Structures are given as structure tokens and as C-alpha cells.
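Before we start, here is the structure in question, set down as C-alpha cells.
With one protein chain removed, the remaining protein chains of the complex are shown where they sit.
Per-chain numbering from 1; labels A, B and C assigned in written order.
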Amino acid sequence: MGRVHSQAWRSVGAFYDLPVRPALAALAGRSRDHAVAAARRFGWAAVESDWKDLIDRDDVAIVDVCTPGDSHAEIAIAALTAGKHVLCEKPLANTVAEAEAMAAAARSAAARGVRSMVAFNYRRVPAVALARRLVADGRLGEIRHVRAIYLQDWLVDPEHPLVWRLRRDKAGSGALGDIGAHVVDTVAFVTGQQVTGVSALTETFVNERPLPDAPGTGAVTVDDAALFIGRLTGGALASFEATRYATGRKNSLRLEINGSLGSLSFDFEAMNELWFHDATLPGAEGGFRKIIVTDPGHPYLDAWWPPGHGLGYEHTFTHEVRDFLAAIAAEEDPTPSFEDGLRVQQVLAAVERSAAEESRWTAV
Amino acid sequence: MGRVHSQAWRSVGAFYDLPVRPALAALAGRSRDHAVAAARRFGWAAVESDWKDLIDRDDVAIVDVCTPGDSHAEIAIAALTAGKHVLCEKPLANTVAEAEAMAAAARSAAARGVRSMVAFNYRRVPAVALARRLVADGRLGEIRHVRAIYLQDWLVDPEHPLVWRLRRDKAGSGALGDIGAHVVDTVAFVTGQQVTGVSALTETFVNERPLPDAPGTGAVTVDDAALFIGRLTGGALASFEATRYATGRKNSLRLEINGSLGSLSFDFEAMNELWFHDATLPGAEGGFRKIIVTDPGHPYLDAWWPPGHGLGYEHTFTHEVRDFLAAIAAEEDPTPSFEDGLRVQQVLAAVERSAAEESRWTAV
Amino acid sequence: MGRVHSQAWRSVGAFYDLPVRPALAALAGRSRDHAVAAARRFGWAAVESDWKDLIDRDDVAIVDVCTPGDSHAEIAIAALTAGKHVLCEKPLANTVAEAEAMAAAARSAAARGVRSMVAFNYRRVPAVALARRLVADGRLGEIRHVRAIYLQDWLVDPEHPLVWRLRRDKAGSGALGDIGAHVVDTVAFVTGQQVTGVSALTETFVNERPLPDAPGTGAVTVDDAALFIGRLTGGALASFEATRYATGRKNSLRLEINGSLGSLSFDFEAMNELWFHDATLPGAEGGFRKIIVTDPGHPYLDAWWPPGHGLGYEHTFTHEVRDFLAAIAAEEDPTPSFEDGLRVQQVLAAVERSAAEESRWTAV
Partner (left out) sequence: MGRVHSQAWRSVGAFYDLPVRPALAALAGRSRDHAVAAARRFGWAAVESDWKDLIDRDDVAIVDVCTPGDSHAEIAIAALTAGKHVLCEKPLANTVAEAEAMAAAARSAAARGVRSMVAFNYRRVPAVALARRLVADGRLGEIRHVRAIYLQDWLVDPEHPLVWRLRRDKAGSGALGDIGAHVVDTVAFVTGQQVTGVSALTETFVNERPLPDAPGTGAVTVDDAALFIGRLTGGALASFEATRYATGRKNSLRLEINGSLGSLSFDFEAMNELWFHDATLPGAEGGFRKIIVTDPGHPYLDAWWPPGHGLGYEHTFTHEVRDFLAAIAAEEDPTPSFEDGLRVQQVLAAVERSAAEESRWTAV
């Protein structure tokens, strides 16, 4: 995460006209050696081995929190309190309580002109932003169905070690919080609606894995997969899935939406494409249209290359920091806010409660 | 349904070498005029206006039941009792009780050498049969995930009339029984596993529709869409969806299965294609393979055209009657049996109960 | 070919309302045993072992010529002279001279109300017919580019025997006449334009193959592949290719057309899909639209199944005989005419001349 954030901060000013151009002031990392190496590689001017020292620096106006979820609340709240704008990786926190504290801190900071944003970078995929625009413009009509799934396969191998993402104390949850959070947020972003309740199943397929830095094995304490159905505020039926066991699916964040006037379909594995069906066209000509989202008129695309010269994963972060900087300069609150991050956290918590109670319907 | 069944009976003997070749003896229909016209068109030798007369005929050895679901039980049981082999359209019945009675009748008939089969024709899509073969051969390993959805859009228009499929008394249920039944059966067929329990949501988006043959409107008394999650006997997580409101999706029966050794993906809108990921190949060469299921080595394909000359919807029925006739000649019980049909019915009933009780987990 | 034609004749009346309904009067085949078996299988009422006897029959009004190309001219001309309507398989003939004689016979027959048609069945793929409709309606504007290729792979295996299609005396040419003829005709059909000249390459990759019915090998005397570029009457640039060595491509007849207002793309391996780009839509929404050509408003589709229930290769022949019968009943000349078949033959001849003379530009 640090690498791609660094690249975004370094590159954004070369492509977007910004009222302020960021300088890479200082990088904090617990291992000073690693931090020094990373700083040299990415062009950070200084290094701190304690994040508190970073917050104390006068030459730091923005803090970008890329740590595991268990430290988000402490760092972000301290930074906001110190008057630093904060961009915080997702999920916002490991618990609803932490997320609530962060949202409260963000509200209070906003009153003082200090901005905060949670880094749901998939909102900044141009095709996803175009999807939102089409929905907001009413092109789908009333939304009836949403399917949002996020498939990876990096845990299919039972010998994959017990990294921090597989430990509840560090990561909060497993596939649910890591990638399920993304699809929950993406649905909220694209539809403008919230999940009102869920019925959920979770599963851990492999319970013991080799320790990453010692002999022996340890217990996997998070979900490997989460599957849930729910309803949105507008009445749509929605299904969600997050798994790291979808053999052959590398990073397949898929969204399909059916409305009374049209439909949309997206898969991050083909991130420059959005499929749009416009049911208001004559039926005999109707079909899902593969929009290659690389035209100057598409979201974020005015800054880049000629049509058909696609963007990559990296650029979602470039767009993210662009929007964050633009909001700071405009003295506006950027989105997704910590409040948005809290709402995602509340959905994740409802999913875990439902799964723990035989998939009982659980209001969010 | 009658048209495509008739075409299958007429065509099967021209393409498959069968121990018996069917003759189209008689067609029964409540409207004699319609039946006479249909018989002339499709080559049925005689016409009856009461199905009971059909069963009484000596020249009828097989009864193919294509009526709405509310009459399946009565007709099928009578035919079996009279010693006629029975092919019955899906869903097997409108209630579990009826399906149980039919399964009992089928067991009893089988003991007398009288065969029965429920017409889940999607089992006879060559790509679906190939999927089953790959799973049965262990090519997917342990199955972890199943996604099975069936999307249509013919009810998006609120002016679509209140046809019999939208009335509970005739159809039993809506999208759930009509197309949800297909995906439940297809999952059972391909995985060889059963659904053990579900949490479900159902919805009726448009509650009043124009009457088809009178002024005014009437109440839609079935579901427009059903969404449910569950588990399979082998431990996999499974999600299901059936809807007639998926704008732009015409007949998208989709199946995706992820196992420890591989994955499969299928969409009936491209019915001659099966996507297969073999995770045992070297990683750098790995990918979902688009198998065009038209080779002589593929299921059912030895009878047809050169490779790449695809089949259509119609041929799933040709394959179905071929298998039915082959089983009769071999004095074996064909599949899917009425027992299989009953199991599907039990899943549908569990879905309806769960949906009625706030998506409570409901064992099948 | 005989199988699929027979099935079309048997089925057409069951699906289309026709002023006349065909009866399968008699089948001619040099091997009486084979003919008897085929007649029984497909329901032909009688058998002849000499095609001349077939033409003499009073109960035969239509002759459908499915023999290899070297006998087309003799049979078709005799049948037309005898007052029989003639449907003749493609390519129309093995030489331009034969095709000219056939076209002359057809003109003369037409004056007497006797109809003829060449069986370029791919015109009757609904997606191809829809493509023509879009072009004819001006939806593509001025056509600039056409790419028409036909890829198969059944000769990749050097052990494939020396069947009649690989012998010049029987087949006239190789991939060029067998499948290249189809793409030349399809371009003429969809664009309404003719090829005005070509530069061509042909190649035979494997020169000796096992004899099919004797020990030893024999010489391949036809092309394995043909590649040519040309211009259309309207000024478009066009490229063509036909090969039986495109490993992994089973029956990939592909067409792509770019015009000033839009584009089309088609591949027979997904025969129910037509891709259409409408450049008059706002740019940010533009994209190739996958039209699933199964709606009642699509060509030929009013007779078949609900949307999304695809057709197969077989149905192109059902449509073909439907159109032929409709034209006969309407006392109109059906298309493609023998004149159309002659034009294709002239293109093929120009390709062969060009290839023989170092790909010299050769006017058609």
C-alpha cells in the first residue's frame, strides 16, 4: 500500500493542475531501515520511526495512514487533533466503536477546516465513476438488483503463510473487511443507497497455516469468505460476496446493477471497461455496450493519454489524492468521508453478527 | 413448451441411433381447435381434448406433461398408474406435498418397469454436461463456492399482462419456481451435491398488472425475484438468484464454481461455451479457457455438425428425449428422477419459508 | 450437408406459416443402401440412385443439390430445364464457365417462373441479416473498412486423410471455395457492394496426405489457405482470409465493418451475437453493443423461442428453405441468385489468378 500511495503522491502533480502541489515530506515506519530504503526509492525527504513524530512535524500538512487496521483509529484521531488532513486506508477501523470515534473526530476536525477521507480507491476507477454518473443521471431508472462480489484466489494454496491479514487482532476480519468492505462501499457510491439489513454466511476453509516467520503453524482467526444478501434503502435486492478462494480469479471486483431503464456491469479485471445497457433504445438494437472508459469526457481521463490507452490499478490512487487535494484547496469535505467509512463498518459488523447467529436478518 | 417438445420428439430419431424410434401418436389440449392446429403443424397423428383419453390410448407408451404446474401431479400419477412412461415439465409440482406424491408414484411405477423423468432440460446443454463431467472427474478438487443465477427481463415492462405464470394458483411461485428451479437443479447436477439450508429474500416489484383477456388489472400473487444463500452437502458456500427484472439479460442462466483445483463458468446466453480454469497448469499460463463445446468428444455432440457449428436451445430437448428413450430401452431409471424434482421442490419451499420469516436460516 | 438440409425441409413447416408446406418426396444418392438408410432416418418418401430419375419424377417440384461442386452445373441445369425449382449448395460451381452456364439457365428458367437460389446459408444467420438491415438503413454511413475471415483448424493434423475437399477435380479449390466463398458472399450481402479487384496469396502447407480409402498418400491439389485484399464498389478497403489451419478456431466466420457512422462485428462461433457501435450516440457512452439476436423483432426470430433462447447452425438452413419457399409461392426470384453465386465465383477466380501471378492486382 505504501508503494502505490507514494507513487500517487509523486505523480499527481505531473498530470493534474492542482492549486497545491504535494511534496513528499516524511515517511514513518517502525523499521527505520525499511523506511529509509522506501524513502530513498520513492523520494520521501525524511524518515520517522514513530508516527507520533511525523504528526509533530511542521512540514507535514497531510497524513496518509497505510498501517494495518488496528492502528487506524489512534493515528488518524491524533493527526486530526493535531490539525493534519488525514487520508486513511480502508477499512476505516477494525471495530464499529473505533470507526465511530474516528467519524466523531473527523466531524470535529471538519469544523476547524481539517479534512479527512477514507481510501476506498475503487471509487476512483474511471469506469466506476462513470457508473455512478449514469445512475445519478437517472439512466438506470429505479434500481431493482445489485450484485457485488469480490473474488481473489491467493489463499487457495494451504501453504500460504499466516500473514497479518489472517489474524483477527491485526486485521479485524478477513476477506470481509479487506475486500468485502470495498464492494459495500462501491455499491453505496454507485447507487447512492445504503444497505439496510443483511443475512450472512461466513466461512474459514483452512484453519491452520504455516507461521510466516517461525516454524510451525498458527490458527487463522478471520473469515476466508463472506456471503450475504440484503436490501438497499431504495428497495433493491442486493447480494454480496468476498472470498480469497475463487480459484483463477485474481482481483475480480464485479458489480452488476439492474434498473427499470437500464443496467450496468463492471469487473475490475478489465478495469477500463464499463458495460451499459440502455433499455430506452429500440429493443432490436439493445445490448450491453462495452464502453472503453478512456475518452477525455470520462471521469479523470482529461489528464491522461489518447483514447484506448488504458490506465492501471495505480491510477486509482492518483485520482484519489487528486480529489483529496482538490477538496482541501477548495475547503470542502472530500468523500468518502469517515462517516462513509463508518457506514461500511456498520454493514461489516451486521454481517458478522448475522453469520454468528445462523444468518439471522440483521438490520444495519 | 409444447412446440419445443414436439420438435424434439420429431427430430431425435434423425440424429441419434435409438433402439426405439418414437412416433407422435396423439396430442391432448383443452381447446380442440388449438390442438388440431398444433398437431397438424408438428405431425401428431391424433388429438384428444381430455388428457384422460390420451392416457387411455393403447398406442401411447409415453406421456409428456407440458401443462402448468397445478396439473402435473394429477396427470403424471394417472399416467404412471396406467403404465405409461412419463416425462414431466419442471418444476415437478406446485407444492412439496404434490411432489412427494409424484415421487412415490414414480418409485412404485419403477418397480413395474415404468420410467419417469422431470424435464430439467438445462442438464442437457452440452456445456453443462461437460461441466458435470469435469467435476465428476475431480478436475475442480474440493468445491468451495457456487454462484448460480438466472436472469431474465421480460417483466421490466409494468404493462406486461398478468399471464398464468404470475398467478400463484397456476404457477405455484414466480421466478423462483419457473427459473430458480432450474438453477437449483443445475447446481445439484453439476456438483453432485444438495443444498442443506438457505436464507432467502423474495420480492414482488410490480403488484398489479393488466389482465391478459379482460379490461382492468389483477394482483400479481407470485414473487418477481428470489435471492438466497446456502450451503451444499460438501460444505461449499452457494448463492442463488432468480429474477425477471434484470434489464437487458434475456436468458442468462449463469453458473460459476470454484474448487481447490480449478473453476468453471457458464452463461446460457452463450450456451456453446464453457469456461474452465485448471489450476494445476503452470501459473504463468493459467487462465479461464473458453471451450467451444461443439467437438465430437463433447457430450451429445457425436450426433451433430462439425466443430464450431453450434447448437441452440431446441437441442437441449432433443438430448433430453434421447436420454429418456435410451433409459426406457435399457430398462433403467433416467435422471433427473421425480425424486430429484422433489428435492428441488423442497429447496424452493425452504426458500419461501425463509423469505416469509425474515430470511431465517431454513434447513432443507 | 444432406442431413442438415433434410432437417430444414422437415422442420420449416412446423415453425413458419408458409403458403405451401414441403413434403420430402425423394432422395437421390449414388449408393442405394446409403440413400435408403438416410431416407428412412430423415423421412424421405422415396429413393433414387440416379439424380436424373429424381428430376423425372412428377411429385418433385424442387431439387436441392447437395453434391460436390463438380456436378452442380449438370444437375442444376437439367433440373431447371425440367421446370424444377433449384436450391444449389455453394460454391455455385467449380469454374466460372460452369457458373456462367448455370446463371444463364437460371435467367432462362426465371422467365418461365422456375426459381433458383444458391445456398449461402450464412446470410440466414439472424445476426448477419440484422447486420445487413443496419447497413441498409444507413446506420453505418459510408463504409470504409471490411474485414472478412473464415478460420477453421481441421487440417492442422497432417494425418487428416485426403478427402474429396482436398482434390481440385472434385472441389475446384480448397479453403478458398469451401469457406472463402462464404465470406465473399457475406460481404456482398451485408454491404450491398461487390469486390472490384484483389491481390492474393494462397498456400498449401501440407502437400501429401494419407488416402482415405487405400494405403499410401496422395497429393493435396487445392489451397489450404487464401489471403487477399481488395476494394469494394463503394470504395472501401477489404481484407479476406480463409484457412483450415487456424489452430483452435473451429468455425470462426468473422466480419467487421467500419463506416463513417458506426461499426459492426460478428463471429459465427458466437452466432447469436452481433456487435454494433453507433457513433451518433454521445461519445462518453459509446461502445460496441453486444446485441443478443434472439428477440421477436430480429430477422427470422418471430418463429422461435423467447428472447435469449439461442438458435444453432441448423436453423440457418431452416431460414434458407423458408425464404426459398416464400419466394416460390410469391412468384419472385429468391436471393442469393445464381447470378450472385457467379459473382462470388468470379472473385474466387480472380483470387486464384492473382495468387498464380505473384499477387498481381486482378480486376473482378
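What to note about this one:
As a convention for this text, contacts are C-beta pairs under 8 Å (C-beta built on N, C-alpha and C of every residue); 3 or more make two chains touch, one makes a residue touch a chain.
Quick caveat, the model's predicted, so the values are computed rather than measured.
Of the chains displayed, those contacted by the omitted chain across the entire assembly are A, B, C. Between the chain not shown and the residues A:261, A:292 or A:326, the one that touches is A:292. Contact with the chain not shown here comes from a single listed residue; of A:19, A:215, A:282 or A:306, that residue is A:306. Of the candidate positions A:152, A:345 or A:359, contact with the hidden chain is made by A:152.
Within the full complex, the residue among C:95, C:173 or C:199 touching the omitted chain is C:199. Where subunit B meets the missing chain, the touching residues are 130, 276, 278, 282-292, 295, 297-298.
Seen from subunit A, the chain kept out of the figure touches residues 3-4, 6-7, 10-11, 13-15, 41-43, 152, 154, 249-252, 268-273, 292, 294-295, 305-315. Contact between subunit C and the unshown chain involves residues 144-145, 147, 149, 151, 153, 156, 199-201, 203, 205, 225, 227-231, 235, 237, 239, 241, 243, 245-249, 258-263, 277, 279, 286-288, 358-361.
Going forward, only the chains that are shown with their structure count from here on.
Per the C-alpha superposition, subunit A sits rotated 180 degrees relative to subunit C, a value rounded to a multiple of 5. No other two chains have as many C-beta pairs in contact as A-B. Here the CA centre of subunit A is 40 Å from the CA centre of subunit B.
Once the centre of each chain is set as its mean CA position, subunit A and subunit C turn out to be 53 Å apart. Per-chain Cα centroids separate subunit B from subunit C by 36 Å. Counting partners per residue, subunit A has 286-288 as the residues that reach two or more other chains.
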